[in-house]
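What you see is the complex with one protein chain gone and the rest in place.
And now, chain A:
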Amino acid sequence: MRLTRHRLLTATAFAGLTLGGPALADDLTIGLKSEPSSLDPQFHVLSPNMQVALSIFEALTTQDPTGAVKPLLAESWALASPTEWDFKLRPGVTFSDGSPLTAADVVFTFDRVAKVPNSPTAFTLFTRKIASVTALDDATVRITTTVPYPLLLVDIVNIPILSKTAASGPAPEGRTTTEMNRGEGLIGTGPFTFVSWQKGADLVLARNEHYWGTAPAWDRVVMRPMTNPAARAAALLAGDIDMMEDLPTASIADFRANKAVNVVSAPPARSIYIALDQERDDSPGIGGAGGKNPLKDKRVREALSLAIDRAAIVERIMGGAAVAAGSLGTGTMFGTSPAHVDAPRPDTERARALLAEAGWGNGFTITLGSPSGRYVNDARVSQTVAAMWSRIGVTTAVDAVAPPVYFKNRDALDYSAYLGSWGNNTAEIGTTLTAQLMTYDKAKGQGTANGGRYSNPELDRLLDEASGTMDDAARKALLEQADALAMEDYAILPLHFEVPSWALRSGLTYAARADQFTLPQFVTTEN
């Protein structure tokens, strides 16, 4: 009875969206948390766009579910010099229109990146270290970088290869973004082809009959934006969709116990942390400290870290869908200090003692800035941290605001302490540390996300050295040293890593990915 009514309600709600008729056995309908802003794979660096692009197109390299780089359209690569990479294209690959993949397509693709106008976040983010891309012969491409750049292989994962013939046009960039949004020029080598897209409603893909790799299990894939998580969950339970993104943490336990659905989780990747102002003496969110900034004292930062029971936050607030953090990088990430993989244990006694030792035995007050609705359970995590800090005598107020206001305040350095987050798709901790903890210098592109304005010349030196070191073992050692240095200085307080979850109807499974992309080619039937 309850189920019937449920079905009816959901069916009514989506009557306008469904195409009608019973779903075929080889159809897959996915409830997305947000829809792509464009189908042009070089317009906007945004997860919903990337995951559609990576279903239709493929790049030279790819990342496996844990984030490690693997060959894709490039079968192999070799360094001709520290700045010259020669990529050998995989033989026998054809586009979905049947034409073969050649080096000219790769050159065309990289050439188009900088020409796409009006991009909200440009893909030049991934090509800024590339000086030139040239075809050595039909099956070999040389990418020359401006400096020795070990992260090139990860960066080009985000540049899927277009067909030169299909994507050429009169405009400087060839097919324009508007044309691509209509489906023109969307010819790739990926497992699916484009069928139709209505903004705000379904995006339909079909199997690519010319696909060079293992054929995907689905004839037809429907990606349906459903922004409300409760609506997605209800639709999955009612059987209207086969898979949903981003299962709410409050529902995880119920869904795990439910035999009709299958919950899969990805390796943790996105880090949640608290940044502390360590630059100004008169910090805006601190009170009762006589114009001094207690956060500049390492003992105070250590006390604040010891006050936080990270395991309790993971269990009670995140519903188990997180991993407590001891560093900004996960244990599997390249360059994370092995000594800081495990989260520190809470110790309120020691925290109080450290505060007293630093001369703040009577405590002080602080305001913790937090977004409300940007990261998983963000405002609740902030309130819990505030409760834990208040216990050791640091009376904490939470300023939880809508994400745009939060970002504006954060960038204006209006917070003395704030809850932040950093997603790292490079699987290497160097990028995180460079953005978060290197001395702020916008021109050099370092410390760009360093809202606490932490500055340590020794850390800067280690990261500078690591960024130009091509030898993996040597770079790893430098990064581990840098990470350990930052964590032992309590430069920033890592809390946990979010574990993204998907739910599927039972019988289906998904190779859940650390990059949080929902890629239909990796949805398979369980045997």
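One rule holds for everything that comes next: contacts are C-beta pairs under 8 Å (C-beta built on N, C-alpha and C of every residue); 3 or more make two chains touch, one makes a residue touch a chain; residues count from 1.
Here is the rule we go by: contacts and distances are computed from a predicted model.
Missing from the rendering is one chain, named in UniProt as "Peptide/nickel transport system permease protein" (options: "Sulfate adenylyltransferase subunit 2", "Peptide/nickel transport system permease protein", "ABC transporter domain-containing protein" or "3-isopropylmalate dehydratase small subunit").
Within the whole complex, the absent chain has one touching residue among A:402, A:470 or A:511, and that is A:402. For the chain missing from the display, the contacting residue among A:390, A:421, A:439 or A:509 is A:390, taking the whole complex into account. Of the listed residues A:254, A:279, A:465 or A:489, the one in contact with the hidden chain in the full complex is A:254. Touch with the chain omitted from the figure is made, among A:183, A:373 or A:507, by A:373. Checked against the full complex, the one of A:215, A:312, A:339 or A:474 touching the unshown chain is A:312.
By the touch definition given at the top, chain A reaches the unshown chain through residues 229-230, 233-234, 248, 250-251, 253-254, 309, 312-313, 316-317, 372-373, 379-380, 382-384, 386-388, 390-391, 395-402, 405.
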